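Here the complex is missing a single protein chain, while all its other protein chains stay put.
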């Protein structure tokens, strides 16, 4: 299938409608982005690439990186991981403390902030140089040595990161954080600061379409069963309290970030990355979601 | 693939472990069931049948019937339906009033009790003889004229149905119930009283594996897009607050009932019904879930 | 102290400010009231009367009657009463189901709707003719034979009383309602329909200033300890989620109703009834609260 043609057709449709929403504004570094950027990149398991628009421009992948941290932690901890974090959708906004207090410090899933903080804590416990060893893992998975944290973004988030500090302190009070709070927050803010282009993002996540195998290197990043389970978690928990909406309209497992990026996986076929910085009230890219809805409708390709 | 052999092998594995949990006890009619019943039936789109155990014995499908009511209401109302009910997982127990009050009478999704009550209200508004017309629809979908409500079960539930009466009154106070409260409850309790065997259940839901087409009659019950969306809703909302657990371990869209039944759909392939009356604390069949987990592991077949 | 002069002075002050807020509109009978009505009546334990404005006009005392039902139920059940209802402020809006679900059907206190429904259920269990026997009690306490329910108001509330029906069904599901739901609702709506003038209201509640003794008849309605405890409950729970505000600014135990009435008690001194139909968002009379704030400031008389 020639996806390039479909991309272009859908983009024209989108252009005919207004582009509402605002870019994330809670830190200056994110606010300065051009809100009208738009990029797509699709990589198939058999090595084809299709791209459109600003697909070669770096952006902050933000929460999308939480999936990579989860993959690594799951690999290291196996099923023991689920003693410290759940796999259920949150049903409430992404930074909610209510659920966490009710569940005695166990986050509902690893893709909400609280869950990613626990995953960060777990990775810190495993590594001597957590940040270095994590970014090395991301570079290995993507096959792209240049991928890196953005110190500027990480510092900027840290300066206003009171909600995350509240979450990590609350979990520490319940005994579900083992390391120093400042170390956990430092790792977490770096994790969310990673920058990629759509092309790099699509390529990085391709192993989740390939049952855990990275098709470039033929390396098994994670086994098939775990790879499927990561997809299942993305399906149910990848879009905060819009997970149902995304599943309903797009029908693929995926994850969004407040930088405006979305990654979606079609198991056994491809991974697709979209980037459009204007967000809806729930913190998800408006055009990114709409693009993927039209794309899976047009190609009649969803997992359902 | 010869599923019969796999069924038998998994059953042997299950038999080696204890069978904990209790049958639903809130009404006498459900409590009297033999807790050790176990049945499976799988129907493929191309007409093969595989069964095991008590697969020809009728049981109360309970909440599984909510999916059929949803299908009919979606067919009648199209996207307007979503003004009165959401598509997000509930994140809280299945009879919770908290969410409903917070969301001003709009249930999170059509598969929790509140949502199914709204769906019932919608169907009543469309029909002159709602119960008759609904059961006719179920008979048409299944191709089995003998399928019916159980008056005994419906009456029994009605006599203790105070939580559902609370839900429907609350939604009426918010204006999201249009018909008489007693009529809505009567329809709802009848809906949940439908009885099927595993074989009938599997056959009835096969159209959701076939993109909306019933393979027996070749009739398009619902179009492909809607069929996929029904599956997406089941994936995210079909197991109350264990939807994540089921997705994570089984990886198929499905729906459970407190009668101990579970239906699961593998799009483009098959539908499978399991029945085992002992439930966990969340109201889902313990052996039913475990069986399906082992089944999709063994056959390496999930949607992820 | 000549209260008449103070009443008039405060009224002049109030008249200089605008009179915002709306009358309760959820039933037509309440909506038809002239929103600018204003009446006050203060009765001292030693038999003096002070009144102002529309103090001889009947209005619907609504939730204020819950205190009288509580008095009677406490008298009949003694400390056993507190097994079925708490004494803690609710901290949430007056018709909230959240708290009730969390507390497994035990209302936080007897002055929120749920609590008054449990009190109604208790009174029904004690009496053959609950409504007649209750109104006889009110007549005895007040010494006014003409006090009665308003059938029109009760019927009107019943026709839209879905929230209360939700509450009573929910409590029935937890086993905290023993009688038929329709009987409980019928009693409750009649309870809330009682009509009094400010003068009658002040006179009726005077026994709570007198440590349980009705000064007209010298009858001990309730013993001193119970009388104090009723006042304590009013202090903490009498104004829904504005109990703190009322305590802070007025400093007397009291109870409001959505008809715009407020009763307040100065133990050992007097009872005072105010009526002004315009309500704030929390369902309390705006001018009634402000009047009492200025009154206790002016007279330097609060319990603190």
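Lettered A, B and C in written order, each chain numbered from 1.
In this section, a residue touches a chain if its C-beta (ideal position, glycine included) is under 8 Å from a C-beta of that chain, and two chains touch if they have at least 3 such contacts.
Treat the numbers as computed from the prediction; the structure is a model and nothing was measured.
Colleague: If the full complex is used, which shown chains touch the chain that is missing here?
Modeller: When the full complex is considered, the omitted chain touches A, C.
Colleague: Using the touch definition from the top, which of C:235, C:271 or C:285 touches the missing chain?
Modeller: Once the missing chain is taken into account, the touching residue is C:235.
Colleague: From the listed residues C:32, C:128, C:218 or C:300, report the one that touches the chain absent from this view.
Modeller: With C:32, C:128, C:218 or C:300 as choices, the missing chain is touched by C:300.
Colleague: Have a look at C:99, C:120 or C:202 and name the one touching the chain we're not showing.
Modeller: The missing chain is touched by C:99.
Colleague: Give the residue, chosen from A:78, A:169 or A:217, that touches the chain omitted from the document.
Modeller: A:169
Colleague: Check each of C:109, C:142, C:156 or C:256 against the chain that is not shown and name the one that touches it.
Modeller: C:109
Colleague: When the complex is taken as a whole, what residues of subunit C touch the one chain not shown?
Modeller: Residues of subunit C in contact with the hidden chain: 86-92, 99, 108-109, 224-225, 227-229, 231-233, 235-237, 241-245, 247-249, 251, 253, 267, 297, 300, 302-304.
Colleague: Name, in rising order, the residues on subunit A that touch the hidden chain in the full complex.
Modeller: On the side of subunit A, residues 96-98, 101, 160, 162-163, 165-167, 169-170, 172-173, 181 touch the unshown chain.
The rule we apply is simple: only the chains that are shown with their structure count from here on.
Colleague: By the document's touch definition, which label belongs to this structure's chain graph: line, ring, star, complete, or other?
Modeller: Chain contacts: open path, no cycle.
Colleague: So how far apart, in whole Å, are subunit A and subunit B when each is placed at the average of its C-alpha atoms?
Modeller: Chain centroid spacing, subunit A to subunit B, equals 32 Å.
Colleague: Centroid of subunit B to centroid of subunit C, CA atoms only: how many Å?
Modeller: So the centre of subunit B lies 47 Å away from the centre of subunit C.
Colleague: If I count partner chains per residue in subunit B, which residues reach a count of at least 2?
Modeller: none
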